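Read through the structure below, which is laid out as structure tokens, and then see the notes.
One chain of protein is taken out of this complex; the other chains stay put.
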Amino acid sequence: MSFPWAKQYQPTTELGKFMDSRLPLPRFVHGALGAGYPTPKNLNYFYNFGVLAGVALVIQIITGVVLGMHYAANVAVAFDSVEHIMRDVNSGWMMRYMHAVGASFFFGVVYVHIFRGLYYGSYKPPREVLWMLGLVIFLLMMATAFMGYVLVWGQMSFWGATVITGLFSAIPLVGNVIQTWLLGGFAPDNATLNRFFSLHYLLPFVIFGVIILHVWSLHIPGSNNPTGVDVKGPQDTVPFHPYYTAKDFFGLGVYLTLFAAVVFFAPNALGEADNYIPANSLSTPAHIVPEWYFWPFYAILRAFTTDFLFIPAKLWGVIAMFASILLLFFLPWLDTSPVRSNSYRPLNRILFWVFVAVCLVLGVCGGKPAAEPWVRLSQVLTAYYFAHFLIITPLVSRFEKTLPLPSSISDAVLAKYGKTPTGGSGGLGGAAAQPAE
Amino acid sequence: MASETRLPLDNSLAPEGERRRDFLYVATGAFAAAGAAAVVVPLVNQMNPSADVLALASIDLDLTAIQPGQAVVVSWRGKPVFARQLTPAEIADANKVDVSTLRDPQTLADRTKPGNEKWLITLGVCTHLGCVPLGAREGEKRGDFGGYFCPCHGSQYDTAGRIRGGPAPTNLEVPSYAFKSPTSVTIG
Partner (left out) sequence: MIRLGALGLGLLFVITVLWGAIQPRDVVPEDPVEKLHLHPKEIAWTHNGPGNLGVLGTFDRKQLQRGFQVYKEICSACHSINRIAFRDLAALGFSEPEVKAIAAQYEVASIDDKTGEPATRTATPADKFPLNYPNEIAARAAQNGAYPPDLSLMTKAREDGVNYVHSLLTGYADAPANWTVPDGLYYNPYFKSLNIAMPPPLAADDQITYADGTKATREQMSKDVTAFLTWTAEPKLEARKETGVAAIIFLLILTGLGYLSYRKVWADIKGKARSNVVDNV
């Protein structure tokens, strides 16, 4: 595509030639995921997670379509229809557990994918739009997952819907009107369930569309790599197929094995017992929590406990929670360091791991009841979360002394195997590692 | 881990290596294909009737209340079933037809249980395109042959439920059933 040495698609069969001049779909796939996409040859296993996320979405769509054939989006029978799937539908229990566990795995994979991008500076020029499209996918996933959780119409579904739509009631003047509009009533009811089902069915296909844009914008500059150094020539790349298809296939095997272990041996480990109680609008469970993948954001929401600057605490929490994700859209302009990879940014690398720890502990706080010491802890960590992106990152990127970069990807690979950096011997590296084709 | 010394060895045995490599790829691909096929089975099977639907696949029917010449309509697997007690005249009518002239040649005896020829139990589903024929309920049109009449496209069935006129290709289907006692049957 954008690399002149990319392998050109050559149709070999008559049918291939026929199609190529009419609908060049094989040519498109060849260029996107086939031998026609030159990929840096030094990608590590963290670069598997993009493909894994795609597979996770496909699993969700397939199992979801199946569940949709048996699910009934009506408050009178929604919970019963889920139990009907679990008990009477052929293999229904498997479909439902795969869908429920699959949502958790999808988020897990996407979080690794996001943090990989953060570590190796994949959001930096020229990949800003790629990064932002990824964030759009993340936001759509959150909306989809939330609405899917409501469909079960258990206690957590109902009260989750109440609480999350309640966020919008924090908006001054029009908040209550907006909440009522979202719910189609004054509390979650049939109208809510029906619209959530409709949107829950729609959004995955929107996500699929944005993924196509995401991959399109990936192919313009090509993949980033652990050194963060640009591809200099053919010696730096290998064709995506068979090299990375083989590696992704292996990664997928590992992923599916872990997935199967949870689906078949601990399918309810990531869920809440309360959601096996049918929704009851007159009784709230003692301890309302969202699913684990929302916990860090839930902790940020609850961290704002005092009115400040005439803005009530509730509104602060809502603003901060949305801001915590939206600020990621500005990251390419907040981090101005010319060095992409944290492998060559010693200070920022430490700060990255501190940030990972902060997010994990925020997650723990979000899963706990709103009591001390968790509230105070989440307040300090929330402060760090915002400081990390809005204050520390811009400053560090300006003043940090970075390590010397390898002159090329090939050089870095040679250095790794030779155990001694080869310095400026770019010519040697270039001659050494021609991709075998 | 491959060592530096292995590489020339690999090169010298290139044809052998090629063959082994091909076998590995084929085995991996075949295994993946088998896995995909195993996943397709439940995905297809989930569309088959679920356990609660299958549980309703057989029903018991009490015949005591059905007078000669009357019929009842009951629901079986979501479809109507006509259970009729034929009058002696209707039986005679059905038996005097020359079977060889029929579109779907069957005698009344073929369509009933031995000793219970007066009980005609058929699906109430026209074999043309699946409408419910008239004639089972009191006062409904029973067609030119005194059996059932399908209002959709005008198929005519006789007193044995056999097709006699109109577009339907075959006689009204007789479900599998058995007499539990002289006055009660299990359908399905």
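Going by the order they are written in, the chains are A and B; count residues from 1 in each one.
Basically, a contact is a pair of C-beta atoms (placed from the backbone, for glycine too) under 8 Å apart; a residue touches a chain by one contact, two chains touch by 3 or more.
None of the values given here were measured: they were computed from a predicted structure.
Asker: Please identify which residue in A:L256, A:I325, A:L347 or A:V364 touches the non-displayed chain.
Answerer: A:L256
Asker: Considering the whole complex, not just the chains shown, which residues of chain A touch the missing one?
Answerer: Residues of chain A in touch with the missing chain: 41, 80, 83, 86-87, 93-94, 97, 238, 242-243, 246-247, 249-250, 252-254, 256-257, 260-261, 263-268, 273-274, 276-277, 286, 303-306, 308-309, 313, 316, 320, 323, 327, 330, 333-334, 336, 371-372, 376, 379-380, 382-383, 386-387, 389-391, 394, 413-414, 417-418, 428, 432-436.
Asker: Go through chain B and note every residue touching the omitted chain.
Answerer: Residues in contact with the chain left out: 2, 4, 6-7, 10, 21, 24-25, 27-28, 31-32, 35, 38, 51-52, 55-56.
Just so we're on the same page, only the chains that are shown with their structure count from here on.
Asker: Report the inter-chain centroid distance for chain A and chain B in whole angstrom, where each centroid is the mean of the CA atoms.
Answerer: 48
Asker: Over in the complex, which chain A residues touch chain B? Could you list them?
Answerer: 62, 66, 69-70, 84, 87-92, 94-95, 249
Asker: Under the touch definition given earlier, write down the residues of chain B that touch chain A in their complex.
Answerer: Residues 28, 32, 42-43, 45-48, 50-53.
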